[in-house]
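A protein chain is absent from this complex, but the other protein chains hold their places.
And now, chain A:
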């Protein structure tokens, strides 16, 4: 884009100084190219923004290190702002008590669900302090809210019988 811009600049100066009207169409063409490239870039950046927003819903408020590695500083800042506005919105729901709307994306049918472990994930702690060893192909019957994160990440699979 810079190259196009430089060329346009020289041509415009030339046109103004020498009065060469035949350079004007090429200037217009380069200008249109520049505008198009700008549109593409903004579309790309906007799409990245939407994905980063989806990350908050998928991973929770702490992003894993390998994801953060691919984000630039401004995007991280945007993410923090989004996190803050989502948190203040959630706090304001439910009559001042707050409601975590990132849980229960689908209406829940039961308190406990049966999940199957798809890959070795090591130890996993649930609310009452007990630790469960998540080994490949073991099945567990656990409280639904603890499993949702892991199901979204693909470590566990909900088994419907």
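General remarks:
In this section, a contact is a pair of C-beta atoms (placed from the backbone, for glycine too) under 8 Å apart; a residue touches a chain by one contact, two chains touch by 3 or more; residues count from 1.
Here, contacts and distances are computed from a predicted model.
For the chain that does not appear here, its UniProt entry gives the protein name "Cell division control protein 45 homolog", which is one of "Phospholipid-transporting ATPase", "Mediator of RNA polymerase II transcription subunit 17", "glutathione transferase" or "Cell division control protein 45 homolog". In the complete complex, the hidden chain is touched by one of A:44, A:57 or A:141, namely A:141.
Where chain A meets the omitted chain, the residues involved are 111-112, 114, 116, 130-133, 135-143, 160-161.
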